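Every protein chain but one is kept in place in this view of the complex.
Note that the chains are named A and B in the order they appear, and that numbering of residues resets to 1 at the start of each chain.
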Amino acid sequence: MERYKSSIPTCLYKLGFIAVILCVPYIIRNLYYLHLINLIGIYCLVVIGLNILTGYTGQISMGQAGFFAVGAYTSALLMMKLGLSFWVATLIAAVVAAVLGIIIAIPALRLTGPYLVMATVGFGEIIRLILVNWVPVTRGAAGLTAIPAPSLFGFRIISEKSFFYLIYIVVALGILIAVRISNSKIGRTFIAIREDELAAKSMGVPTNTYKVSAFAISAIYAGIAGSMFGCFSGVASPDAFTFNDSVGFLCMSIIGGSRSIYGAFIGSVTLTFVSELLRFMQLYRLIIYGAILLLTAILMPQGLSGMGPVFRKFSHRWKGKRRLHGNIQHSQRKER
Amino acid sequence: MKGWDILYYLVNGLPIGAIYALVALGYSLIYASAGVLNWSQGDMVMLGAFIGYNLHCLLGLNFILALLITTPAVACIGMLVERIVLRSLRKRSSPPVNVVIGTLGVAIICRNLALAIWGPDAQLFRSPVGSVPVEIGTLRLFPQDIFILILGIALMILLQYFLKYTREGKALRAVAQDRMAASLMGIDVGKSDTLAFAASAAMGAVAGILIAPLFFVTFNMGAGIGLKGFVAAVVGGLGNIPGAIGGGFFLGLIESFASGKISSGYRDAIAFTVLILILWLKPAGLFSKITKETV
Partner (left out) sequence: MDHGEQPILELRNISKRFGGLKALEEINISIETGTVHGIIGPNGAGKSTLFNVITGLLRPNSGEILLKGNPLSHIPPHRRIPLGLARTFQNIRLFKNMTVEDNVLVGQHVHTPTLILSIICGTRPAIEWENKAKESANTCLRRVGLESMKSQFARNLSYGEQKLVEFARALATEPELILLDEPAAGMNAEEKAGLLKIISKLRDDRYTVVLIEHDMRLVMEICDQITVLNHGKKIAEGEPQIVRNHPDVITAYLGKGSNAYAGTR
């Protein structure tokens, strides 16, 4: 009964939060900002996957743009050449990405640290180079254009506003599933592998299966995000999926805090907005961007989402001081 | 395959391989001493190329003199990176991936400072040894290629000498073996890191000046070459000095064969596939032994 009572307010909070989110396209009228917000949602999905792989399981990937690209191209080609619907195409794209994730996981199983970084970088580059060179299918450097818009019950999702709802429903589902996985036995096992693979193995954990699954999960997230990205921007060209993009995803993950699912959202919001806010600085924009990366890496080892305890400590100290101060005043008053 | 063909690929692959080897040595040296990846390594190459370009092509300084000024200048930048970035990261005992992001921040700063200073245009760096090829049979040897090989190999020998016979070099090798034990034996491990960063940056700078006449000098040239150097270092076994040299030449030759035999567009893709397969078979690189973890 007690549990029931306490769950009413949290339920209200949740409903309120959802209501606010649903109103966003009506509050933010500027289409450019809405466009950015949509992009953030797409990036967020990629970074959630990356957090499960890197933050939870401890497998650094610097080739996430490869899965993102595979998702975008697979679904776009399926829609354009075979006339499949967006939903079926996305499903297939996710499966294709997952298969590639498993394939890259096989050599990755034996690798750690820099060796794993190299393998994932190599994977991302291989995908990009295939996109550039397989001209008959991918149209090479020019890329695919006029990727059709998704439609649902005859309603075409084409405006920024309708994309907002599509993207954020998927993001919400993505976060929900990721949180459930990370709080479950699976998430716990991922963390155990990150902390000490040999000990995990000695506790009966089939570590290889779990590492392959982590790669597959991250690939599925990136693949679905890629599929939406293709439809959302209408074009897909190899230069949207470079090593720099992979690095960008990793930065979002680290800045937001790779050991938290919500960190993925914080990271993608922060990095996207920072890079937009710096636009007015033109030439110096990227210099400052680099400096921000550097400072985050130094000052926030756990990313922004890991700052919670630090803030709490500060606020405790502040409150403590105030209380102490109050006590002193109180006792002084007494003395008088 | 005919003998000429093999020679052709060797002639194409070895000079670029030497460049990769120099950059790879930078990664390996830093990894050996400090145990971290320094992603700003490629941008040391870019800075070397640009400072050299400034001194040699703009100010008209003698090439050797330009080389002698550029190298220590970039080495100083490398030292700064270690002193400021790595030490702050160490102090907070950040995870390795934070070092990657931090040095990546340095790379972005360097790259865009170069853009602010020298502009977005690609600059032509004329070869100091001329560009008239020597023809032997069907082979064409470019003087710059030969120059790269000679200077590159000389530098590698110099580094070996430094590591084997000087006090600082021996200290660095001791730190690479066991950081804790070395520090207990009274070796200043911080100094060893600084030295590794400085030497790596210096080698990057030389690589930059050497490669400048082959390609144009641009502000973002460091990204590609840095990545190649990293790949070469990993394939040779990070922290393994002869391995890095072997890895560099190996990568150069694979690229040369792949672009000649199969397709120049897929050159890098083939190189990466081969390298991933190698790592699959030898997870610690071509020239390093696998150390299996036990308790």
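The rule is simple: contacts are C-beta pairs under 8 Å (C-beta built on N, C-alpha and C of every residue); 3 or more make two chains touch, one makes a residue touch a chain.
On a predicted model such as this, the values are computed, not experimentally measured, just so you know.
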Candidate in contact with the missing chain, chosen from A:205, A:235, A:291 or A:307: A:205
Sole residue of A:21, A:84, A:109 or A:191 that reaches the chain not shown, by the stated touch rule: A:191
On chain A, residues whose C-beta touches the chain left out of the figure: 177, 180-181, 184-186, 188-189, 191-192, 195-196, 198-207
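Here is the rule we use: only the chains that are shown with their structure count from here on.
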Cα-centroid distance, chain A relative to chain B, in whole angstrom: 32
Residues on chain B engaged by chain A in the complex (per definition of touch): 31, 37, 85, 88-89, 92-102, 104-109, 111-113, 115-116, 223, 227, 230-231, 234-235, 238, 263, 265-266, 268-269, 272-273, 275-277, 279-280, 283-285, 293, 295
Complex interface listing, chain A residues touching chain B: 54, 60, 106-107, 110-115, 117-119, 121-123, 125-126, 129-130, 132-133, 198, 243-244, 247, 250-251, 254, 258, 283-287, 289-299, 301
